[in-house]
Structure formats: structure tokens, C-alpha cells
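Okay, handing you the structure first.
For this depiction, one protein chain was excluded, whereas all remaining protein chains were kept in their positions.
Chains here go by letter, A and B, matching the order in which they are written, and residues are numbered from 1 within each.
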Amino acid sequence: MNIIVCVKQTPDTAATLAVVDGKASWGNAPLVLNPWDEYAVEQALVTKEAEGGQVTALCLGPETAEEALKQALAMGCDEAVLIQDPAFESADSLVASRVLAAAIKKLESVDLAFFGKAAVDTDLGVTGPQVARRLGWPSLNLVAAISELDATAKTITVERLLEEGRQVVSGPLPAVVSVVKEINEPRYPSFMGIRKASKAEIPRWSAADIGLDGEIHPALTWPEILVPEKGGDEVEFIEGGDPAEIAGKLADRLIEEKVI
Amino acid sequence: MDFGLTAEHEMAQKMVRDFAQKEVAPSIREWDQKQEMAPEILPRMAELGILGICLPVRYGGQGMDFISLGLACEELEAVDSTLRVIMSVHVGLSALTLLQWGTDAQKEQFLIPLAKGEKIGCGAFTEPGMGSDVANIQTTAKKDGSDYVLNGEKMWISLASKADYALLTARTDFEPERPSDALSSFVIDLKSKGVTTGDIKGKLGVRAGSTGWISLQDVRVPSDSLVGEEGEGFKITMSGFDSGRYTVAAGATGLIRACLEASVAYANERKAFGRSIADHQLVQAKIAQMAQDYEIGKLLYFKAGWQKNAGERNTFETSMAKQFATNASFNAASEAIAVHGGYGYSDEYPVERYLRNSRGAMIYEGTNEIHSLIQAGYALGTRKDRPLRLEMPGYDANFWQSEQS
Partner (left out) sequence: MIIVYIDHFDGRAIPASWETLGVGESLAEAIGSDTKAVVLGTGVEAIAQEALDFGAGEALLADEPMFEDFRPEVYAEALTQIVKDNDPEIVLFPTTSRSRELAGMLAVDLDTGLSPDIVDYELDGTVIVATRPIYAGKLLIKEINQAKRPQVLTTRSRAFPTPEKGAAAAGAVTRVELELGEPVTEVHGYKESAGGVTLADAAVIVSGGRGTSNNPALEPPAEITDEKEQEIWRAQQGFKLIGELAMVLGAAVGASRAAVDAGYIPYSNQVGQTGKVVSPDLYIACGISGAIQHLAGMRTAKTIVAINKDSDAPIFKLARFGVVGDLYDIVPALTEALGEKLGKG
């Protein structure tokens, strides 16, 4: 099977975020492979191990994003491509999905494209479905398990994690599968994988390489980033004549303040 | 001079850190309290290739260099010293000794399974009656036909009850020309008839590990158990320490870092006299010292690691790195307890475990005092490195990473 996994590089989730010069700043915290994408890489590798084939990791990002691709290679991906172009610098999901869909089309004969649920920086959670829509492939989103995969018959059955329970869905391949963390436990890279990855020459694709050398504009602009206001320092004591009254008031306050 | 770590080093370091933090850290306090090693530790470290990290691929290892070994030890000890002790004895004292001194047959029979983690190794030198005075080893190995028969006791042996093999030093010459010619090294299968092992409990620290004794009663071993030549035992033991001490140095550096990180986190949370204690200068002084000592520890073990990669003799540098880092980790742990106040004195926080663990490293792999004597010898010119019959090979990426030619 020809398997793709789309990854992103994001700051470490333990980082302290601040706004510096109007931009989000994570200080000295390292940039890592987006944690949700680790699950996607793992599932791509598990699928390859079961069905045969190869896994290519794709990433839209700046130069530093090469490290995220190296992490994917170290885990066991066979190939990696960094899609990089000044035109894509302020990509919103409209641009990102267009770029990734174009890259997947360029690779030809792809059977499965894995995505993580969301990127922990932008928190959009729609890139996988949007890429699926552009490719005209089924979008299997929030997948917590792949119950069946028939590479010859080209069918797949998954369990999707919705608020109300696990929805069992089947569809044809090729398909886009966006995974949640319940699906697996990502492996550590092996030392051999680490050596191979650090030696790897990762090709760069520009906008022209994926046939997008026209005008590509994001739909969105971002005038401001702010730090959320912290709640007041003083505790608000809830008082009343009896426990029922106090509880009622507390419940009301919690609902009012949108805490519940 | 490039002080940077390569991408390979950083990825390897991250991998070991993630393993130790995710899989060992959550339950380490419980195992420390039980004074037992969690049963999944050795198999897991074997599975992940950590037990063979710096051994050549052709000998079952992972083909990484000596700096990677140091980085792995730093990350392991940052979670608990017992994890690094495994590396010190399995990799340092036993596998690397076989790499340097073993015959091809011994490498095939013993080194490959050790590097793969299929078998576990330890180093057996210390006895109930001697530690620093290596020349005074009393365990005997008497030639009998083509075998040797061993009798004696070894004490304070890490992984004694868990290991399959021991790199063991015993007396073979009972009227030597020079005292240092009396000893020989052997690789012993601990399942041999006559070998019994047991655990030692009640240690101040490294409680989540395995420290024990080995008793040898008429243990018959074939002559190909002899490592190196008869009479080379003292030299082989000493060169094994160059490997073991390096891992201790790197590990203790990781322990300094653990003390630093715990202190910074706590200092930012705890308030006294109207502010975070991180704002109080005497707390700041402690944290600054830890930060400085961490940096120094790293520079010392990186240099020793670099020398090992280059195939350069590094006894002096390794001694300095080990002595410095172990002392500094003890101080860092003590000061970390001070930063935590009363809470530091309880096992609610890890810093008391760091202190208990740190003290042992100042005694094993060469006491503090022995290291001072070693360094004085070099500094005064009374100690000179003589070439060894077999030197530890420098790291050659081609040789280390390729399969058997």
C-alpha cells in the first residue's frame, strides 16, 4: 500500500506561551512533532507492517519543520517531503488543505492518508476532512480504531469517536483517516531509525512543484493575539440559608460564568 | 571547537528521556519504597536497544557513539540512579570490557547476547574484605587441567541476582613477581554450578535497583572463560572502570539537572514573606550553583566522551568527570532539599531520593578519595599511562554501524 501521513511541527505542549511583538512566543521550549501526528505516524506504520507497502511523511512548514519529518523517519517512515514556499507562510486551513491535497495528488496511487486530529498550536481540527473533500475521498475523522482493512478489495471500516459513542463506518479506499489518541501508543524511534533519519536528505517541494504557482491567498488575517484574562484573585464565597440554597446559587454562578 | 550535539545525539537523548519519563518515572517512588527493581525495566531497556546503545551493530549493538552513551545515562539517572547503574555494569563494566579485551569467540558467545539485551551482565571485583585495594583481591581461580576452579565471595555487586554473566577478577598467580600480575579476568556464567547470588537490602539509596553478593564454591569454568591473558586482570579491571566511571559521571550530571529542575519548579510555586521563594536571593544562590554544576558536569563528560570517540586514553578526564559530578550531585540534592523545606524531607517529593541515591556514587566506581589520588598522580607526574596490549577502539561509524563484513 502507498500510505501518506501528514505532519506538522509545533511547540512542545509544556511550553509557556506569551505574546511578544504581536506574535505567539514559546521562549526556549523545543519545537516537536505535533503530538496528535505521532499517533497518525504510528498508525501509518502499523498499517504498513500489516499490509506491506511504504509510508511517506508530508509536512507543510518552514525550514525547522525538517526536524519533525526526521522524527517521523526515525519512527520508521520510508520517505519524507517538506513543502516549503514563501507563498505558504501565513497559511490558513484553506491554503494548508489545498497544498496538502495537491502534494498527495502529485504522489499518485496513494491508498491512505493519515492525519492527526488537530495541531496543538492552531487547534483547527479540520485539515484532514478538508483535504479529503478536495481529493473527493471519504473523510474518516476522529478514528479511534481501524477494525478492518482490505487492501485488495479496497475497503476500510473504522470506529469514530463521537460525543455519543463510537460510530462504526465503512468506506472505499483511497480515504483520509484522521486519528485520535485512543487508536494506538506511538513507538519510540529506534537508534537505527535515528541514524537513518539524521542522514536523510529530505526533498523540498515548492508551490510550483505541486502545481500551485498561481495566486494562493489565505482567506483569513490575524490582527491580534492576546493572553486570556486570568480570573480575579479573590475567591467568591457562596453563602445561603441551607445547603440547597447554597448549592443552587453555586450552580447558577457556575453556569453563568460558563464554567459548566 | 564545535560544542553542539548532532541531530542523532539529540534524537537519541530524547528517545531515552521519553522512555524514562513515561514508563519509569510514574511508579519509581513505589519501587524505591519496596526496595525492588520493577520487573519490566531490564526487558524494556533491552527491547529499546538501550542496553546495547554504543556497541557495534555487528556485535548485536545499536551502533551509536560514546557521547550517546553519556546522554542516555544522563537521561536515565535524571529519573532514577538505578536505571543508570544498569548501564554502568551491563554496558560499562561487562560489555565494553569484552569489546576491548575479548577474543572473537568470546564476542560471539557473550558480547552479542549482552548487546542485544538477551543476557544481562555485571562486574564482579569488590569483595567483603576489599574495595579500593584491587590488587588485594582474594577470590581465587586455580588452574585444573584445562579449566579454572573459582572460590571466593564478591560483594556490593549491582545486578548480582539479575545478571546472566559477570566480568569477574580473581587471583591466578599465588607467587607473583609483582603484585599487579597476580590477577586475571574471567567472564563467568552465573548459572554455573557452585555460584549462588543474593540481594542486599537496607541500602541508603539506589533502592529500586538490585545490589547483591556472589558466592563461588568450587566453580569450574572452561579456560576460554579467561579474558585477556593470565596476569592481565588488574589492567583489564582498571580499563573497565574507565567505561563504568564515564557512565557514572554522565548519570550524576543528569541527577544535578533533576535537582535543578525540581528546585526551580518548587521555588516558583512556594511563597514566603509575600513572594515566591524564587525571588529570595539565598534560594537563587542555590539554584545558580546547581545550574553551574550541571554545565560543568556536562562539559567534563562530553570531553571524556569525545576522547573515547577519538580513541584517546581518558583515565584522567573520566576520573575528574566522575568525581566532580558525583560530589556536585550530592550537594545539589542537599540544597534541593533545602529549597523544598520540610517537604524536601519527605518522600512526597523526589529530592530526598536524589540525595540518598547520590551518596552511593561517591563510593562506587572508585571512591572520592581514590579519584583524588588518581588525579594527583597525573598532576604530579608520578602516574603515567602506559600503552595497553589492547586499547579501547575509538568510535568508527563505519565499523560500528555496518553488519558483519
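Throughout what follows, a residue touches a chain if its C-beta (ideal position, glycine included) is under 8 Å from a C-beta of that chain, and two chains touch if they have at least 3 such contacts.
Source: prediction; values computed, not measured.
When the whole complex is considered, the residue among A:Asn2, A:Gln167, A:Ser190 or A:Ser206 that touches the unshown chain is A:Gln167.
On the side of subunit B, the interface with the absent chain consists of residues 29, 265, 269-270, 343, 348-349, using the contact rule stated above.
One chain of the complex is left out; on subunit A, the residues touching it are 11, 13, 16-17, 19, 24, 92-94, 97, 120-126, 129-130, 133-134, 138-142, 157, 159-172, 218-228, 231-232, 235-238, 243-244, 246-248, 250-255, 257-260.
Simple rule for what comes next: only the chains that are shown with their structure count from here on.
For this pair, subunit A with subunit B, the centres built from the Cα atoms lie 41 Å apart. For subunit B in complex with subunit A, the touching residues are 6-8, 11-12, 15, 18-19, 48-49, 53, 57, 62-64, 68, 401. Those residues of subunit A lying in contact with subunit B across their complex are 67, 70-71, 74, 188-192, 194-195, 197-198.
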